[in-house]
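Shown here: the complex without one of its protein chains, the others still in place.
What follows is chain A.
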Amino acid sequence: MKNILYNVKRNSFILISALAIGGLASCSEDFLDVEPEGVGVGEDFFRTPAHARLAINAVYGNMREWNVIAFAHLAITTITSDNAAKGSVPGDAGFLDEYDNITYTATEGTLNGYWNGQYQGINLTNQVLSNVPDIDMDANEKARILAEAKFFRAYYYFNLVRTFGGVPIRLSVPAPGEQEDPATLNVPRASKEEVYAQIVEDLSESAEVLPATYDAANQGRVTKGAALGMLAKVQLYQKNWQQVIDLANQVQGLGYDLVEDYRSNFRIAGEHNVESIFEIEALTVPGTCGASNIQWAEVQGVRGQFGWGFVEPTQDLVDAFEEGDERLEATILFRGETTPEGDVINADAPNPRYNEKAYVPSYVTQDCGYGRDQNVRILRFAEVLLMRAEAENELGMTDQALEDLNRVRTRAGLDPIESATQEELRQIIWHERRVELALENGDRFFDLVRQGRAAEVLQAQGKQFKEGVNEVFPIPQQQIILSGGTLTQNPGY
């Protein structure tokens, strides 16, 4: 018995050893530490100058995002306005009718997309601003990258404040691998003034650092002119007239000028001309169409011929152009017309008119889709002149205002305005702003609100604009729910 027990014991020992040997591979924690395949880990990021460049590149790339520059942008800024209707065919994207009619509510999904799109851009700028300062790299390049990021952060907050009023402000992100303080994960809305103050601070700091021009290899980066010009616009919204004038003067001092041919501003050959101050870069990259993701032109392209046919210019916009205004033909693509580039627009296209500023001739490559080479012009010198004219008129500097205004008018083939009262001139400048910038960068709705006449103008268009409510859009319901009520709704929604 003892013997058998011994045997059992001995064999058990052998057995356990065998199992343990078998288990050796399995009991080692190293065996179970598996690095993610084919993807970098956050802790290894933001160590080198190359990482800083990758991060700022992403900030530029994000400007082409669907939520930033396509449907949501066009719906909020343009389809709501008197310049354009929804367009396309009734069955496609019916929810855009809510913008056309100004009947959207807080649950409309595109609104939430716009909100998210702006904050995603802000997140990318914050990644740069929170991490690049610690990278050991060339001081000039570092400063420039930080200034570029600040410009874009301000750009996104400006979109948010114009659209929603005060919004929550986020200015930093945790470093890779660090957990965020729960207190900063959900913050209430800042006031409109606080948001504007942040925008002014970012743009001012950015303008101090950014260069006025770049070499050809860096064309497309944001410049000092862009920061000053955007800041002028931000001050215009706050009616800080003298600052608008000062900033416009600084921009002018950088050498910008009007080009002779208005229409050339919107062709590929006219990218980065002497009039252009800031553009969103678009490019067909034949092997990597994922980088050619901008759809601003495609969604507005002639339906059935080029694109989806959204943003149909209104008859009211057509009528707004004075007799002989060369800009009409450059702004609106009529069904059945032949373009200077030789394209015949389908006579049976579903919409009578399309946005010609989003038109790309058919000979341009469509390897990644239509219009993937069409830069979006965000700021031109003509707008700077009109901003300055508006500010000058507000401060009673009529002659200077007329001079700036007439530079823009004469380029369009119109007679100069000789004289006008301050109120007349205000209306003239507002009108000039509409026809000069129509369907271009998404200012019309916000201009009407800023000018205090949104209700009057939009109600005349049959839109259900409610004064005291629709000047800002509702905070997306989903965000209010997710915040657990920390975010509050705008009045009237």
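Quick notes on this structure:
Please note the rule applied: a contact is a pair of C-beta atoms (placed from the backbone, for glycine too) under 8 Å apart; a residue touches a chain by one contact, two chains touch by 3 or more; residues count from 1.
Here is the rule we go by: contacts and distances are computed from a predicted model.
The subunit not displayed here is recorded in UniProt as "TonB-dependent receptor", chosen from "Sugar ABC transporter permease", "TonB-dependent receptor", "Ubiquinone biosynthesis protein UbiU" or "Heme/copper-type cytochrome/quinol oxidase, subunit 3". The chain that is not drawn here is touched, among residues A:Asn186, A:Thr213, A:Asn249 or A:Thr488, by A:Asn186.
Contact with the chain not shown here comes from a single listed residue; of A:Asn265, A:Gln300, A:Thr331 or A:Gln479, that residue is A:Gln479. Of the candidate positions A:Gln238, A:Asn293 or A:Gln461, contact with the unshown chain belongs to A:Asn293. Listed here are the chain A residues that touch the chain not shown: 7-8, 11, 15, 18-19, 22-23, 25-29, 31-34, 36-46, 51, 53-62, 64-65, 71, 89-95, 97, 101, 103, 105-110, 112-113, 115-116, 119-124, 126-127, 168, 170, 173-174, 176-177, 179-180, 185-187, 214-221, 281-283, 285-291, 293, 304, 348, 365-367, 476-479, 481-484.
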